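One chain of protein is taken out of this complex; the other chains stay put.
Moving on to subunit A:
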Amino acid sequence: MKLKFTKAIILAMVASVSLSCKKDNGNSRETRGPYVLAVTPVAATAVADYLVNASSLDEGSITTENNGLEQDGSYRYYVTHNNKFFSMLYGQSNPGAVTTYNLLDGKLNKVSNFQTETVQAFAPVNSDILLMKIPRAITNPLANWYRVNTNSLLISGEGTVNVQDLSKNGESAFFSWIKQVGNKVYAPYFSIKACCGAAFDTNFPDNAWIAVYSYPEMQLEKVIQDDRTSFIGRYFTDGLGLTENGDVYAFSSSVATNNKVLTSTKPSAITRIKAGTTEFDQGYFLNFETASGGMVITNWLYIGNDNFVVTAIEKAQRGAYTVGNRIGILNVANKTFKLAAGMPAPDQISSISANNYTPKNGRTAYVGVNMKDGSSYVYKIDAANQTAARGLKVEGGTIAAIQFLN
């Protein structure tokens, strides 16, 4: 009997407090649609990403307030393939995880969640997602790869590749990214000492390399080399672009370091591997610093018709992990670069999202622009007019990724 009394008192207390709590489920704020935005609330720390659906990128607004699917942690990377949305946890030296969603009634629906290794590069290849865990210790020469089948959502194969017998220069190779080119996997890399309190330093700042692997066996077939630029891509950045005719373009930011100093003597530039060949086209060289009037390229997105939407930064401000706040359109056929008109002033921008969406129509890209005042917008970049226009407003966080599902 006393038991009931005790419980009753507790329940009464709980009830009274519960009632005083806000019961606003915010259904009015819920948004649906085929576009998926990963939004990180502007609270420097202890935050999760929220995946918010939107019906349009051109207009309207979405918010993380009482809306969006909460992710476990903000060190997450996102990729869409086979009409599924993959959210990958970067667990550093802990296990990583792959969470898979599909689209159901305009909202993401979780279909699987399994643990993998924390990976530093991943890309769609055939009907798989290929994941790569890359060592950064000279004592460990093996990078692990995993093939995740996007139909069965199972790991369909795995293996290792040796990253210390690629350059054979006493350093370790670190893949900046991987990309399917034809039926091969291209893996551009930078050379790292992988040792001694300075893992990402190198004595080889003036070379570019791409390792070429067969698929699905992941046997090394060749290492393509060039000494006109520093390494291709950047940490966690896809430095390759594949055009409709099968040509591969590659960018270098010229950000190799040694003893915390930028050491490359080569300019930031674009090079090419012509379709059907596995050598750098020595007849093609686009000095980005010249074309842009003194900037280096920090990331790009291929939108079709030889056009890339590019983020860039003044050369003096560049760094191995510094991403530019300027957006421009680069045409690799005409070797032209022009900043997009209509972008906010770079000093008002906090960051530009690295993972953006294009319908690949040769003309349009949607890029997340996060302002220092805490507001964020999707900007629609028009390559034909070389303009940027403010589209969807995103409230309650910075845009980390923009993806699309059918």
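Worth a mention:
Rule of thumb we're sticking to: contacts are C-beta pairs under 8 Å (C-beta built on N, C-alpha and C of every residue); 3 or more make two chains touch, one makes a residue touch a chain; residues count from 1.
In this text, contacts and distances are computed from a predicted model.
One subunit of the complex is not drawn; among "Thiamine pyrimidine synthase", "Sarcosine oxidase subunit beta", "TonB-dependent receptor" or "Transporter", its UniProt record names it "TonB-dependent receptor". Only one of the listed residues, A:N66, A:N305, A:T322 or A:T336, touches the absent chain: A:N66. Between the chain not shown and the residues A:Y75, A:F200 or A:F285, the one that touches is A:Y75. Annotation: of A:N126, A:T336 or A:S350, A:S350 touches the absent chain (contact as defined above).
Contacts to the hidden chain, counted on subunit A, fall at residues 2-3, 5-7, 9-10, 13-14, 17-18, 25-26, 30, 41-48, 50, 64-70, 72-75, 89-95, 97-98, 107, 109-110, 112-118, 133, 135, 137, 139-140, 142, 144, 148, 153-155, 195-197, 350, 371-375, 395-397.
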